[in-house]
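The complex appears here without one of its protein chains, the remainder shown in place.
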């Protein structure tokens, strides 16, 4: 791995390591770190302060807001900074629900959303809202037809993610947006995995609310944004001071906001270029992995994020696979990072109909620009050996797939 | 001003500037910044990831948690990281309210709390809770007797700040804690302005929930913590993944958490030493300012934070005062920073009974360790001239206080 | 909230600050309890303003507006001065932040008051907007 954008800020490049867990998080780009340091030290003022140091911070935030707005085709006044993708999703769902409860109590989402959407929805159900969790097909796609039939008179929100974090499947967002608009229902999309991979245009796509998170595109952790279309009725989630046009209180995380602004600019400027490289690596990996017997690709073969590979190896279990990869210097995830330390099996693969007995042998490799084709070759050399080793160890493996 | 802890990370020290707005925010300490950079670049893993990079981040968080726990006399498992003081306050109030609503619907707070407490309380009132806002005396002190009489059968939470951000008044927290405990009511305290100035012992003080925020003690912005005593019934505010023992979802802001841990350790280790220096500067400033005619000290003369000076100058208005100070390189606030760009007058001074016609002439100088006695002298030289200039300009100034 | 360089100049170096002893018209508007207070003193010869001074209690925008407004009406006829709009004051200051626009209103009102004070003193009917 070459974290080629971090030299000079104290990074030791360990050439033996291969980081393929970019959907979990990414390293912060060198230029971004440099920008951030300036706002931690010299320009440390509170943006609400009236003096020069305060104004410098205020301007830095507004500059970052412009960049975020530009990256998704929104107006500046429609961008609100938050503490990350999770807060953005919570705000969108709870905020729309509470503000529009006298218009209706019904919300539609999908069964493969990130937990920050699903658990916010479950909480909202406890507040006497009704939530429909749309099923998906085996590729993880929501059906626009099923969405249409799920709409009721009192549906106030449709929240469908732009692309899935585990299997990379990209939803027909524009079509969903059109359906929402025609039915005068707010449309929120979780685009946390999408920024830097797919060009976003909230206007063209009829999106009313969109969540994004800095650390998924080489920006800082602990900072995200929620796009809220002008005129949207939404309640505040975090109350207090007058920050963020009185909609999100708390002293602004100026360094992180500056970093997020820079990172989103770099990431969206490079989409075409980086996707070309990522597609090549992704497809080599998929082609290579699929030659391992009893191995299945999860997610959609083409409607998928450029950096996502998710496969199932029958007869083996994910954690032991990850640990063995780790021992060989390959960093990956099983399903979503959030769950790898817990015992749950993937709700996404379950929703896609993957059989429970093989669901636990899933592996997600998520690429970034620090990866090279050499990394791909290395993974394709090491992974089959490990899979075989674990299959030899497993009581579930039929004799024909054993080498021992 | 000598930001003497930031050399080497690109800070230009501008000797003409005097930063006396430390209650609004502080610069991040050099050691803290260095720690943070490491976790933005080299050790960038997601703590939920199972591989080595993930584990490194996980350990870093747990290490920081230990430091926060130690600083306030809590157990490690009682510390939850948040996006800042505002989120901590929102979580404490809404979380306790929702989780204990079948025990009761009444909450007691004071009329001089930070807006993140007050506006969370107002929102909670909209959810059919009842809130009592205790008055304060002219020094900003809550009366334990009045607190006792405000308690009802269905009181579930008392939220009284440890020390006020505008006037620096320190509440009788231990006494309040005792009353709460005797009545089996949860006690939350907003200690955002207190860390690094007063030793905190949550056990001795009978505190059940305590909010703190990194950027107020030379740690990072966008990161705070909520202490939640073991056994406390509280609902989650931000739903999603399993982070923070399943109570606060969202990819952890590792660099900031590491920074907060380091900063709280440094700040609490230095309390005695720094308070000695701050007291001397504070008292020189107060003594000097009080000699200006028609000038009044706000807050308590002795029960007050070591870094807080808050005075009222009759006949003049705060913003113009701040702007003139700024033009002379002195950075200060009127009341709380959060409000200096809005037109509201201070709810804190109003609650202390300061007359509306003079309330607007308030000035807060909040000291930090970057200030020196030379800064104090400079301020005492410049401020009276500016006050006089503005009095000469004001139609409200009686002839005897004019020099022109 | 950002003030233009022009605002800062008029705020830090206010023109026409002070009072006029035997003025021909005084206008005072506003309220210290909940806003700014502005006082305008006029010296008038015939229907022309020969001298003007102000006293202001208020924010940077209020002081700068007073300064600019007095500059703009000095030497003008009463009618010309009456027609000075708050918009013109704000424009002359290269704009004001949205939440500060009301400060330029105050200047307009204070001038109207001062002119009407003069007119009333002469026993005439006060002008109306």
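Points to keep in mind about this one:
Every chain is named by a letter (A, B and C) in the order it is written, and numbering of its residues begins at 1.
Quick note on the criterion: a residue touches a chain if its C-beta (ideal position, glycine included) is under 8 Å from a C-beta of that chain, and two chains touch if they have at least 3 such contacts.
Bear in mind that the values here come from a model prediction, so they are computed numbers and not experimental data.
The chain not shown here is touched by just one of A:174, A:357 or A:385, and that residue is A:357. For the options A:53, A:316, A:330 or A:351, the residue in contact with the chain missing from this view is A:316.
Summary of contacts with the chain left out: across A:118, A:141 or A:324, the touching residue is A:324. Mapped onto chain A, the interface with the missing chain covers residues 315-317, 319-320, 323-324, 327, 341-343, 345, 356-357, 360, 392-396, 404.
One rule holds in what follows: only the chains that are shown with their structure count from here on.
Ranked by how close its C-alpha mean sits to the mean of all protein C-alpha atoms, the top chain is B.
In this assembly, the C-alpha centroid of chain B lies 40 Å from the C-alpha centroid of chain C.
If you average the CA atoms of chain A and of chain C, the two centres end up 56 Å from each other. Contacts with at least two other chains are made by residues 1 of chain C. Multi-chain contact residues, meaning those touching two or more other chains, occur in chain B at positions 319, 323, 341-342.
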